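Missing here: one protein chain of the complex. Every other protein chain is in place.
Each chain carries a letter (A and B) given by its place in the written order, and its residues are counted from 1.
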Amino acid sequence: MSVPGSGILKGLVETARNFAGSYVSPERLVTVQYPEESLPPPENARNFPFLVYDEDPDKGLRCVACKICEKECPPQCIYIVAERDEKGKVLKRPRIFDIDISVCMNCQICAEVCPFDAIKMDTEFELSRYERFGALLLHKQDLAKSNEYYRRIHPTEAAEVDARLAEDRARQQAKAAAAKAAAASPAGAPAPAADKTP
Amino acid sequence: MEPLEQLRARAEASVPGAVLEIVPNACPADPPSLRVDPGHALAVAWFLRDDPQLRLDYASNVTGVDWPETVTKEKARVKRMVDGVVKEFETVVEKRRPGFLEAVYHLYSMELKQGPVILRQRTGDRDRAVTVASLTPVWRGAEFQEREIYDLYGIRFEGHQDLRRLLMWEGFEGHPMRRDYVEPDDYDYEPTPHADVLEKARKHYPAPPAS
Partner (left out) sequence: MSAAPPSAPLPAGAAIDRDLLEISLGPHHPSTHGVFRMDVVLDGERVVRLKPVFGYLHRNHEKLAEGMTYLSSMPFTDRLDYFCSMTNNWAYALAVEKLAGLQVPDRAQYIRVIVGELTRLLNHACLIGFLTHDMGAMGTPLMYAFREREKILDLFESLSGSRMMCNYMRFGGCRVDLSPAWLQAARKVVDDFPRFLDEFDALLTTNEIVMTRSQGVGILPRELAINASVTGPMLRASGVDYDLRKVDRYGIYDRFDFRVPLGEHGDVYDRIMIRFLEMRESLTILRQALREIPPGPILDPKSKLRGFRPRAGEVYGRIEAPKGELGFYLVSDGSPNPYRYRVRPPSLINLTILEDMCLGQLVADAVIILGSVDIVLGEVDR
């Protein structure tokens, strides 16, 4: 320790060990040659949001244009206009759904606050464009991605969402059936459970 | 840590003329705070730092709060003589609370590992009487934070050695953290025109860019 230069020698031994080790030990060889090879993203990885649709890319969108995500979005990058029918009545689907990914900060709050599991986080990250503005403003048709895609990128989470939605649907169907039965039976004895939970 | 009531009494006894007021805190998680008049703030601060039972040697957080003038409307019943008969009327009484700025100091003791004692100073109003005492002579740690309050809220700290803007540049106008601060209209084209961005876009471009 007291010999001058011994500390430097000790340090150089460490760098030499790392240098040589990087050829043999996977622990020390930590880089990959990116464009040629890339590591798969972890399952929870998130980047920009996308809209989930079930069958049809336009009609099947789960989004009901409730604008909760627009309101909660911290950098205010979501813009929604609800669809209206000829009489001007608001329909439960978006006419415009834009996300400006040059503003989006990948925080996942839109996906978290959405009560309909309609907006989820994508893992796509190779999104560079030549134009600064227009190309980074994603419209409804760019954002719509199928539920199968969602299942592929986030299998665990998608399975949970699917189970929850199926449960909701079953409950609604049961309710509808009960209501139908109640309406069919003339003022008799309606199903008590259906009565209590209108 | 001694009760705040007792602390106040001791501080008032030790600094003649100081008037301290206990400001209640609606949230039970943190103690109420101690408001001190700017004229005696420095003496009270020295007392808090050097008192052997307190030894509040560490000013952790120093910050400003803006309280603009508020007018609250309250319903009140007023009795009035109408045609020789006393009748009760319901009227709306406007209560006006003048605006002020506040500097808040969270003090702890590193030596005795206790705290916090929260000290507040209030300015007279928000335009002219905006001077309070700087506590930087007592706690160096308040130096940058008082500069920041001066910068963002416009409170002047009497006795601060180097009171300049901290985050904004020299020559910047206004104090951006005040609640009535209006940001300058420096609109840049943004691809998501909606809400207030859309309003700005309409002002700058007669027809906003189609989204």
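The rule we apply is simple: a residue touches a chain if its C-beta (ideal position, glycine included) is under 8 Å from a C-beta of that chain, and two chains touch if they have at least 3 such contacts.
Being a predicted model, the structure only gives us computed values, none of them experimental.
Out of B:75, B:96, B:113 or B:128, which is the one that touches the chain we can't see?
Answer from the full complex: B:113 touches the omitted chain.
When the complex is taken as a whole, what residues of chain B touch the one chain not shown?
Interface residues of chain B facing the absent chain: 25-30, 57-61, 63, 65-66, 104, 106, 110-111, 113, 116, 118, 139-145, 152, 161-162, 165-169, 176-177, 179, 181.
Could you please point out the chain A residues that touch the chain left off the display?
1, 4-8, 10-11, 13-15, 17-18, 27-28, 30, 41-46, 68, 72-74, 105-109, 112-113, 115, 121
Throughout what follows, only the chains that are shown with their structure count from here on.
From the mean C-alpha coordinate of chain A to that of chain B, what's the distance rounded to whole Å?
The separation of the two C-alpha centroids amounts to 41 Å.
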